[in-house]
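Here it is, the structure in full.
For this depiction, one protein chain was excluded, whereas all remaining protein chains were kept in their positions.
Letters are used for the chains, namely A, B and C, taken in the order the chains are written, and counting of residues starts over at 1 for each.
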Amino acid sequence: MYQFASFVFLLGFLFLISVITGFLPLGEPPMLVGQVIQNNAASETGASNFVTSVVLGYRGIDTLGELSILFAAATAGSLVLSGLKQKSIESGDAGFLVKSASELFFPLLIVVGLYIVLHGHLTPGGGFQGGVILAAAFFLPLLAKPSKSINSLALGLIEGLSGAAFIIIGLIALFNEGAFLKPFFENGELGSLISSGTLPLLYIAVGLKVGAELASLLNLLNQEEVNDS
Amino acid sequence: MIEAFVLILVIIMLAAALSALLLDNLIAATASASAVSIALATIFIILRAPDVAMTEAVVGTGLSSLILVLGLKRLKLWQLDTQSDNEEVK
Amino acid sequence: MIFPNELNLADLVVIGLLSAGLLLSLLRFWLGPSTPDRIIAVDTLSVLITASMVAMSLWFDNQIYLDVALVYVVLAFIGVIALARLIERGNQ
Partner (left out) sequence: MIPDISSILFSGAIGLLVIGVGGLLLSNNAYRVLLALVIAEAGANLMLVIAGYRWDAIAPILTGDFTPQPMVDPVPQAMVLTAIVIGVGVQALALTLIIRVKKAYGTLNMVEIKKRMEMDFDRLSQEANQPGKLEDNS
């Protein structure tokens, strides 16, 4: 009975979405806000990547909320798992190939992650993507040797400092310019690395925070509980 | 010809999404969930959204499969031949 | 149009070969009797998708899509390594 009701619901859902999308034309969005952003973003924020100027400039406080949601998820995860007695996994190391590949890939991944973070206002990418790559870089040695673990105190320190830096930049903008998270340095030349005001600084803070958070989350999931029950 | 390429990508995406729900083995289901992200990232590139494509590639292929694999390891569900979906692996 | 430029014969050959490779690896993914077969099929799929991203960077006449391909191929490696480690542990 439950399965029959679910199928009926699914058919209705399919019909509803099909009807809704039937009225949507592809390729002709109304672009009420987007047109204004396209006309003004290059002169207002100085970033050539308009998604970056939307994420950090026009909707900066949303990014702050997103960071708090990610922080809340990581904290709740460690809270849920904190009741279990944890220990590191005592399985064997990986083979020769994976160990050498992880040692070879570690500096490469760091360089790629920093490149993605630093060029967030020029090319696709930015703090979130680069942060994920940094977290993966620090987790790759653990994949090869599961008995090791990352120093969680340093990760917490990095995360707290970078989160505080994001808010402090926003507060400086609030007191100097009159709006929270408003970009306040000079825009510079469009398309050069040192340009677009405080957006690269904000993206560096976001990248460090996301990277430390996700690395600590992966480190938490990598341990396993003691079988004492 | 060009629509055919997009059609193949959509077919791969839907097939991987179906097999993520239908395959018995949970490791293969995780692999097919990352195949959904693979095809989706290319569709995002065709739709001129390189930022979203990069995020989907990074998160869906790398981080999400890392998280799910670590979860499978902790759930002790990593045996290769589980007969049925709901069977307990001791 | 979805693709801006007019495609010549070489581009059509590239599209045909990529489509054939994608369909064949999808076939291996469906048929693959064991889990390692399926994981290898996903890995092949990711390599082909990287090639098609580079081809799209050519078709769209824009070099920013190469960044996406670079990041993508690095992270796909890590995902496949993680899945392979899981299977290796299962066989012990």
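Keep this in mind: a residue touches a chain if its C-beta (ideal position, glycine included) is under 8 Å from a C-beta of that chain, and two chains touch if they have at least 3 such contacts.
Because the structure is predicted, anything quoted here is derived from the model rather than measured.
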Fill in: Which displayed chains the unshown chain touches
A, B, C
Fill in: Of A:V55, A:A94, A:L142 or A:L155, the residue in touch with the unshown chain
A:V55
Fill in: Sole residue of A:I17, A:L97 or A:A154 that reaches the chain not shown, by the stated touch rule
A:I17
Item to complete: For chain B, enumerate the residues touching the unshown chain of the complex.
Response: 3-4, 6-7, 10, 13-14, 17-18, 20-21, 26, 29-30, 33, 36-37, 40, 43-44, 47-52, 55-56, 59-60, 63-64, 67-68, 71-72, 74-75, 77, 85-86, 88
Fill in: Residue numbers in chain C that touch the chain omitted from display
1-2, 4, 60, 62-64
Worksheet item: Touching the missing chain, which residues of chain A?
Response: 3, 6, 9-10, 13-14, 17-18, 21, 24-29, 31, 33-34, 37-39, 41-42, 48-51, 54-55, 59, 62-63, 66, 69-70, 72-74, 76-77, 80-81, 83-84, 122-124, 128, 190-191, 210, 217, 221, 225
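Just so it is clear, only the chains that are shown with their structure count from here on.
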Worksheet, complete the sentence: Chain centres from averaged Cα atoms put chain B and chain C apart, in whole Å, by 13
Worksheet item: With chain centres defined as C-alpha means, what is the inter-centre distance between chain A and chain C in Å?
Response: 24
Worksheet, complete the sentence: Between chain A and chain B, the Cα-mean centres are separated in Å by 20
Worksheet, complete the sentence: Touching at least 2 other chains, the residues of chain A are 116, 124-125, 129, 132-133, 136
Response to the item:
Contacts with two or more other chains occur in chain B at residues 50, 53-54, 58, 62-63, 66, 70, 73
Worksheet entry | Of all residues in chain A, those that touch chain C in their complex | 91-92, 94-95, 98, 101, 105, 108-109, 112, 116, 123-125, 129, 132-133, 136, 140, 143
Item to complete: Show which residues of chain B lie in contact with chain A when the two form their complex.
Response: 50-51, 53-55, 58-59, 62-63, 66-67, 70-71, 73-74
Worksheet entry | Contact set on chain A toward chain B in their complex | 49, 51-52, 89, 116, 124-126, 128-129, 132-133, 135-136, 139, 214, 217-218, 221-222, 224-225
